[in-house]
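The following block contains the structure, expressed as structure tokens.
All protein chains of the complex are present and in place, except for one that has been dropped.
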Amino acid sequence: MKIDAHCIETTIKSNEPELVRLSAKPEGTIVDVNGVKIGGKEIVIMAGPCAVESEVQLSETARSVRAQGASILRGGAFKPRTSPYNFQGLGVEGLEMLERTRKETGMPVVTEVMDTRQVETVARYADMLQIGSRNMQNFPLLKEVGLTSKPILLKRGMMATIDEYLYAAEYLLSQGNSQVVLCERGIRTFESSTRYTLDLNAIPVLKQRTHLPVIVDPSHGTGIRSLVATMAGAAIAAGADGLLTEVHFKPEEALSDGSQSLYPEQFGEMMRNIRKIAEAVSRNIHSL
Amino acid sequence: MKIDAHCIETTIKSNEPELVRLSAKPEGTIVDVNGVKIGGKEIVIMAGPCAVESEVQLSETARSVRAQGASILRGGAFKPRTSPYNFQGLGVEGLEMLERTRKETGMPVVTEVMDTRQVETVARYADMLQIGSRNMQNFPLLKEVGLTSKPILLKRGMMATIDEYLYAAEYLLSQGNSQVVLCERGIRTFESSTRYTLDLNAIPVLKQRTHLPVIVDPSHGTGIRSLVATMAGAAIAAGADGLLTEVHFKPEEALSDGSQSLYPEQFGEMMRNIRKIAEAVSRNIHSL
Amino acid sequence: MKIDAHCIETTIKSNEPELVRLSAKPEGTIVDVNGVKIGGKEIVIMAGPCAVESEVQLSETARSVRAQGASILRGGAFKPRTSPYNFQGLGVEGLEMLERTRKETGMPVVTEVMDTRQVETVARYADMLQIGSRNMQNFPLLKEVGLTSKPILLKRGMMATIDEYLYAAEYLLSQGNSQVVLCERGIRTFESSTRYTLDLNAIPVLKQRTHLPVIVDPSHGTGIRSLVATMAGAAIAAGADGLLTEVHFKPEEALSDGSQSLYPEQFGEMMRNIRKIAEAVSRNIHSL
Partner (left out) sequence: MKIDAHCIETTIKSNEPELVRLSAKPEGTIVDVNGVKIGGKEIVIMAGPCAVESEVQLSETARSVRAQGASILRGGAFKPRTSPYNFQGLGVEGLEMLERTRKETGMPVVTEVMDTRQVETVARYADMLQIGSRNMQNFPLLKEVGLTSKPILLKRGMMATIDEYLYAAEYLLSQGNSQVVLCERGIRTFESSTRYTLDLNAIPVLKQRTHLPVIVDPSHGTGIRSLVATMAGAAIAAGADGLLTEVHFKPEEALSDGSQSLYPEQFGEMMRNIRKIAEAVSRNIHSL
């Protein structure tokens, strides 16, 4: 017997989130990131460094991943870091580098926003606003980002249930913004051989419950470079609409998350792997 | 063999957080909340409703818990809620009610701040700023609150390791504010007979590693009213410097977390229980 | 900082398990189950009911799954059940039904053994001995089964780390039996939208560390029929050498685990799905 401790929450839970549920839009949502469409037959690859570190690092990485099939450039200008003494990101300077690299490569840019006060600024530079795992239940941030007209990448909290995740997305939609992409990125379990436990079950579970596109981040999800290509393929087989992957032109010099960043060649291998699996599930990889 | 995925984090981790560690202040920190001292021999009880709902609810609950031995009044004006359709708190109106009740009862007030933009406002009304579990790694908020001169109650994330928790506190201290109280409030596990798993081990573990006071929230930690008094006693035996408990004059009418809120009489029982255990560990309960 | 509590265990852990590690047999182990080879290029599908319930149930299900591509028949005669009042299996009578169905269909049989005293009996009927999740650290059983000459299917404990899993396999090999197949079947986490969290990361992690074949049980792993085919495909993409799936000719009448058992038609769909994905990863499905 489960002792239910949530008298009020329970009442609400018996009403599923309204706007995000599948029955609200059975045909599925297509999210348009400056021309790149997520949620259709085509699978969209987002790639780039964990953090924007320099013009050359960003530009070289971007050109490399674009050449190999990525459609959207990722890169953090504001970085949530466990320790206050870790590199915190280049801030606005990083946003400007993202803008220049977008112009150079034609790739739309997704970057994280962490603070309600930054939303307007980040929205000026980014094509898609990312809400990170640690902010999945930062409700003021959800409300503020939900008021923008930019597409949103909402990462699953590392300890969030699917229910909580859908409610977090509901916060965004209830503000009027329905251009939302979900992203499984690993949950916290007792297992320590991977950094997190990438929960691919979340993909079909979410697909049964919501019309929003679902992508997967195998880089954070495993935390180990040598597992990324394999788990990327498994994610596509599980029905993912896209991937978010960390690639660095010199991972051993990365200022954050180097050990999970792919070398450009490894990204190429991953792309070859997923192209075949995409075909097996009757899909294909979007290209710019 | 643990495959370590955090090359950079690892380097940092081999250096423990600097400012919060026990050796930085072996005699321990005393946090002064408008005259109520936390971290010394006396155990401090914070009590009140989950959310501020009305003048009468707050005032009646406050007078009741004060009469029975609580020293600090808790009550949320800004509420983090899983669903956007749940009661979100009374906002500034709630802060004003807290201020009036403080004047009426003489109890210092602790209340949550969720948004960097609210810090200044909440700090104007509150004697102590609470950072909630879901915001433990909301780094911009940590930095902003760390810049105030108010004492801070930093709740442990429901998914946070002790390491991450200490780093979050380090964010506050690194901004210049060392008046920080830690609060264990339950972690997320596979066990569903309680809402969370109140992790009392965290108390002696934290005491071995930091000079900051540690209190316990048995209300959120268990989510079940009938377990609160017992676990409150266990927390005191484990070395807690205080408790944060939810009490409502009419729990069955509460707008949030009613099932874990104590009836005023149950709060009285809890107080009798913990007075004896406090004595057994050579401490006593602070009274106003 | 992790406070390491295992002075002795740690010493041992720095020596990885000897016999199971990849370097002990870099070419990989092929396990031969009465002519069906697991661990090579061909992917092997094991299917059948959770529990053997009757001659007709077993026979009809077996013929159906064989016709659709399964090579090994699964079915429990001794069932580990949470409650003593649940159906506990048909015992030796069930073993006899398995034997007759093997003769009828030509499918080798895998079935669970739960008790050291049953090992000899079960080994007389079965082509492969299964050690269930709850017995992964039943060390006397591991030793006894390791002394037989039968191939072994060792399921991962729902709470076992990869390290512990490899040590459990090492128990088998250290007794002289190296015909061991590993099986990921879901781990216990906080997430409740699935019965367990099927941990597909375990496949590439195990492949990097051991020469033993690795299969996946998407039926127990998810606990939900509608997720099985999708997660089966993802498992193949992640590198699984086979699948263990529950199929029942009338799931709604099953005496155990009915809600996760596939209808025969669903099993057919799953087979079509995985054939394509197997091809994408340059493998194929074994057929009898």
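In this document, chain identifiers A, B and C correspond to the written order of the chains, with residue numbering beginning at 1 in each.
Here, contacts are C-beta pairs under 8 Å (C-beta built on N, C-alpha and C of every residue); 3 or more make two chains touch, one makes a residue touch a chain.
Please read all numbers here as calculations on a predicted model, not as lab measurements.
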Residue touching the undisplayed chain, where the options are B:V20, B:M107, B:M159 or B:V214: B:M159
Chain not shown: contacting residue from B:L90, B:A234 or B:M271: B:A234
Chain B, residues in touch with the chain not shown (by the definition above): 159, 161-163, 187, 189-194, 197-205, 208, 221-222, 226-227, 230-231, 233-239, 273, 276-277, 279-281
Chain A residues touching the omitted chain (full complex): 1, 3, 13, 16, 163, 188-190, 192, 205
Touching residues on chain C - with respect to the absent chain: 1-9, 12, 15, 17-18, 80-86, 88, 114-118, 134-135, 137-141, 157-159, 163-164, 167, 170-171, 174, 188, 192-195, 222-224, 254-260
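Methods note: only the chains that are shown with their structure count from here on.
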Those chains which touch chain B and also touch chain A: C
Copies chain C and chain B - interface residue numbers shared by over half, same or different: same
Separation of mean Cα positions, chain C and chain A [Å, integer]: 33
Cα-centroid distance, chain B relative to chain C, in whole angstrom: 46
Junction residues of chain A, two or more chains touched: 159, 163, 192-194, 222
